[in-house]
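With one protein chain removed, the remaining protein chains of the complex are shown where they sit.
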Amino acid sequence: MDFQSCVNIKKEWDIVGARQLGRDIARKIGFGTVDQARIATAISELARNIYLYAGTGKICFEAIEDMNHKGLRIVAMDDGPGIKELSQVMEDGFSTSGGLGAGLPGVKRLMDDFDIQSEDGKGTEIKAVKWLR
Amino acid sequence: MSTLKLDLENYKELMQQYIETQDEQALYQAEQFSKHSMQQNISPEEIINVHVQSLQHLYPDMPEHIRSSLDFLLETMISYGLAYQEYQSLRERQLELKSEISVAANMQKTLLATEKPEIEGLDVGAISIPAKQMNGDYYHFVKDDSGALGVAIADVVGKGVPAALCMSMIKYSMDSFPENRMDPGVILGSLNRVVERNVDSSMFITMFYGLYNINNHTFRFSSAGHEPGYYYDSKQDYFEEIDASGLVLGVSPEATYEQCTKEVHVGDMIIMLTDGVTECRQGDRFIEEDEVLEIIKQYAHLPAQETVEHVYKHFERLQDFQLRDDFTLIILKRKV
């Protein structure tokens, strides 16, 4: 399997679209109910971040495979203002969205691998992978 | 994952037992199960998943709409699970901070340690207890060449770490003053300039500085906006406020400090304290100054160190063992 699908995030409604597509792909890969729900929640957080702080961007999904297991990679990209204090947004209890446990630390917990790159004024790219066990 | 599978069997049996017998025993087991799950960092959505799977095993023809409703429940629990994990990690971090602060508090104790002097004819008692881990109160004894005893008692605005850092600065400035000439007014004047230059505009320190001359039993003192001290006249059984005018340290570089002198007679006491003593509260009521003095008098017949300790214990109990402010009390009693 080697396909990539993307959803553009422009309005709040697009968050639902991204969740739906991500969940469908996760199900096809073979993720169970709990992991599907976690993946969908992670997508929500990523998409909401784009919608709230960058305005527009996109979220792409990719079924991946390494030597012994399959997985799903989510890539969230935007050309927004970027994140100046990465260590701060990755800190528990910092979340500007106000919710407990939400924000990027939440995404990191829901997924297995997590990577973030951001340049001031140029945008942000977040990659997160969930492996199938 | 194998332990979870094991627990799935366990959960299924317990649930079945409960459905059949409505037994309290099974509910108690459920409680154990949930505690055990938390120890294993199992999140609420996983418990629901176990529940759904157990149901399916027990009732293979469970209606589709029930199943969907449980999936819906599972979805709503995800954020609770995340919040719980965040709480765990914040709790760990809090423990870390706590232990760091306790290391700092110990360092502070070492840094600010002052030895209670042994002086013939003078009985000295001193106690200083912080409300939190770090103390914003401070006292310091120093003996000069002529045998005079210098006593400083100070209170930094605020409590906790910032106050403690500020105190260390004061201590090192005081250490750098020459030991042979310690006029209270001069010392406060120099400290004032140090503090004024080095701290934030909303920060200030109050200090009472006294010099007890052992040869002629006089007490010379100045105050930088500090809570007044007291002189206890044992013959007349009477407390007299001792105060000298002066602005708190750190507000204006030009501040000057009045210096007063008090003769000390045999059996009389000099009492120095911080507002943690005078502003004790019992519930919503403030303790009046007279009450503080009354308690001091009650224990005045004891050696000075025992007096200050008993007074502290009295007010600690009065405030339900929860100090609102750092508490410092020093007593000098002329014996002969």
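Observations, loosely collected:
Chains: A and B, in written order; residue numbering restarts at 1 for each.
Here is the rule we use: contacts are C-beta pairs under 8 Å (C-beta built on N, C-alpha and C of every residue); 3 or more make two chains touch, one makes a residue touch a chain.
Basically, contacts and distances are computed from a predicted model.
Selecting from "Anti-sigma factor antagonist", "ABC transporter permease subunit", "UDP-glucose 4-epimerase" or "ATP-binding cassette domain-containing protein", the unshown chain of this assembly corresponds to "Anti-sigma factor antagonist" (UniProt protein name). Judged over the whole assembly, touch between the missing chain and the shown ones holds for B.
For the options B:Ser176, B:Ser201, B:Asn215 or B:Gln236, the residue in contact with the chain missing from this view is B:Ser201.
Touching the chain that is not shown, out of B:Asp7, B:Glu227 or B:Asp268: B:Glu227 (per the contact rule at the top). For the chain left out of this panel, the touching residue among B:Asp7, B:Glu75, B:Asp155 or B:Asp268 is B:Asp155. On the side of chain B, touch with the chain left out of the figure occurs at residues 155, 157-159, 200-204, 206, 224-228, 243, 245-248, 251-252, 255, 275, 279, 286, 325.
Throughout what follows, only the chains that are shown with their structure count from here on.
Chain A and chain B, compared by their mean Cα positions, are separated by 44 Å. Contacts from chain A toward chain B in the complex involve residues 32-34, 37-38, 40-41, 92-93, 99-102, 105-106, 109-110, 133. Note for the complex: chain B touches chain A at residues 1, 45-46, 49, 52, 71, 74-75, 78-87, 89-90, 93.
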